[in-house]
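The structure under discussion appears below in the form of structure tokens.
The complex appears here without one of its protein chains, the remainder shown in place.
We call the chains A and B, going by the order they appear; numbering starts again at 1 in every chain.
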Amino acid sequence: MRPEQQGIEVAVLVSVGRHPITGRARRADQDARGLELALGLERQLPGSRVGLLHAGPRSEENESALRGYLGMGLDTLTLLEQAEGSDAIPALAEHLAAAPPQLVITGARAERGEGSGLLPYALAERLGWPLVNGLAAVEKVENGVATLLQALPRGQRRRLKVRLPAIVSVDAAAPAARQSAFGPARRAELAATPVPAEPDRELAEWQLAPARKRPKRLKIVKAASARDRFKAAAAKAEGGSGQVLEGVSAEQGAEAILKLLNEEGVLR
Amino acid sequence: MSEIRRRDPRREWIARNRLHPEHASVVAEQGGAASEWLGPNGVIRKNPRAIGFIGPNGIKRIDRSGAQQGGQAASAARQAAQDSRRNVTIEAPAFLVAVVPELSGGRLSAHDKDLLGLARRLADADPERPGAVLAVVFGEHKEDAFGEAGIDRLLHLDDDAYAGFAPEARLAALSAVERELAPRHWLLPDSPLGGADLGRRLALRLSERPATGVWQIEADAETPLGWRCTARGAAESLDIQRPLPRVALALAECAEPVDETRHAAEPLYLTESIPSAFSRIEDLGQVAVDPAGVALAEAEFILSGGNGVKDWDGFHHAAKVLGATEGASRVAVDDGFMARHRQVGATGTWVTARVYLAVGISGAIQHLQGIQTCDKVVAINLDPGCDMIKRADLAVIGDSAEILAALVAMVEQQRGGQRDAA
């Protein structure tokens, strides 16, 4: 094996997720995808080491969610123990700076708390490392330079080269996480270290409420006359759900479909 | 239509004479031209009484939207609609609201326009001291309606360094804008590869804690910038109310786009040169991805075939022309027409497409379960009684091969037309 093919050190930052329907704690989807990516990298570059890192309070609920990551096949998770409502960024930055890995992988956004997706950027800014978002795959790592595929909308991909050490964030385009197995999750170790924590005062001042349903924007009809507006409104009513065109020619049918495709803007 | 106007003095006379028995029909025929015509000396003449039309109840109606009732008035109407925009020029803005649109495909996207609408709200809040909306645009673009979207100042940074994925160069440019122009607000779209990335980088560079996922703002004099915002947090499950910070990343539909005013979109240039950033990220360009290879779960437009598809070549061709990702029902997969990973349904892939076009799929329960999160379902089927028709938002009963062929022809024609127009 060539020397540049040597394994790298990868740290995966994971958070406690929240199921969108029931709100139960779980492994966060994007973080789990990040870990999946790291495990794939470990396979691709033998000798790589994957470390799991989480900063937050230790509770039964959190622990079971964190063990969800361990069930993907890791032995330990480093837990930087902090009080609820603390700012995780300084603790994580300090921990990463003390023993810098070559690659830090994190999900784009957390499923709890502010969930602003700032964490990777804040770490990159503090550590002075380059950051790539929307990662889909790591193609290769050679001579301290990683070749990555970044996900663009509609399944498109962009190839990037980034100098390590770097932070990458993954979203839903990264490979889906493998199943978490009960046995390894139960056996694995949570290595907890208490760290000093600053409370996130700003967050505490904000008002948090369960998300309201956003009002659906009415279709604004750019019609010049009342008649056109009326026509547009009437056409919408008749074109609403469950319209069935029977006994029309193929062209008429195709026209109706084309109209819908144009309205939805999926034709490019 | 010929550009030469032919005059008919008699009809003009009838059109002027409201008491003439043929007046209504002539006015209807001539449309908007009845109230405005070219006089014999080449001067535009107006007849204020001819404005309007007789409504169904025999009462005269006047439509002030600028268009008259009438068949031939379409092009005139469009002209009038555009003309109705008020021109606004802000000479000496009290402050700047900087917007970095995502410009997907080189044009302002709907998201950008909403964001500019939001920027206008911030800029125009105090009519005494109006602010100006500054748009920072990177790279080449095809947009020619910046003014209509509500932009007062346009800073166009056209340099190869900003092409592709160049967050470091763009960030350096935005930092230069901050140094020189110090906008009061920075607004970016919170879209995956538009402003979501750049906005967060900018905020941290400016040491600001940005509001992300903003979807609503309201005036609040007690906050530092005079505004409060509501932002989505925690994977769309929380609404966070907080004072609007300097940097905000807003969601689509955060405000109504500008449609009543036209702004100057006056070009602006930075006086100092932007320091070139040392880049540790190199963009090697887009990778060719086969549309058919896009994962079903990721696809936003799926053309799915089932038992009723007989002409599979036509089906694949249609998918290619429409740019749709191919899906299949269980039966089509079992019969070997499609690969198993293309199967949609509870036992295949659960899809989240915006448009799901089901061809010849009767709609087994498992299949319908797999498409339950699709926005719009279009069905083409021979059997009007099948379950897929009941689920579909639009259903066409007929031969799928013919309809697909017609659709393909229309799409090709539409594309051709667009290209001619451009």
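Definition applied: a residue touches a chain if its C-beta (ideal position, glycine included) is under 8 Å from a C-beta of that chain, and two chains touch if they have at least 3 such contacts.
Keep in mind that, in the parts below, contacts and distances are computed from a predicted model.
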Practice item. Report the protein name recorded by UniProt for the chain absent from the figure; options are "Phosphate transport system permease protein", "NADH-quinone oxidoreductase subunit N", "Tetratricopeptide repeat protein" or "Dimethylglycine catabolism protein DgcB". Key: "Dimethylglycine catabolism protein DgcB"
Exercise for review: Name every displayed chain that the left-out chain is in contact with.
Suggested key: A, B
Point to revise | Hidden partner chain, touching residue among B:D8, B:E140 or B:D334 | key: B:D334
Point to revise | Residues belonging to chain A that touch the chain removed from view | key: 19, 21-22, 24, 26, 71-73, 178-184, 186-187
Exercise for review: Would you write out the residues of chain B that touch the absent chain, in ascending order?
Suggested key: 307, 330-331, 334, 340, 346-347, 362, 364-366, 369
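Going forward, only the chains that are shown with their structure count from here on.
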Check your understanding: From the C-alpha centre of chain A to that of chain B, how far is it in Å?
Key -> 26
Practice item. State the interface residues of chain A toward chain B in the complex, per the touch definition above. Key: 17-18, 20, 23, 109-118, 121-122, 124-125, 130-134, 147, 149-150, 152-163, 166, 171-173, 202, 205-212, 214, 217, 220, 222-228, 239-251, 253-258, 260-262, 264, 266-268
Study note, to complete from the structure: Within their complex, chain B touches chain A through residues 63, 65-69, 77-78, 80-81, 164-165, 167-168, 192-193, 196-197, 200-201, 203-205, 209-213, 215, 231-242, 253, 256, 259, 280-287, 289, 291, 293-295, 298-301, 322-325, 354-355, 357, 375-376, 378, 380, 384, 389-390, 392-399, 402-407, 409-411, 414
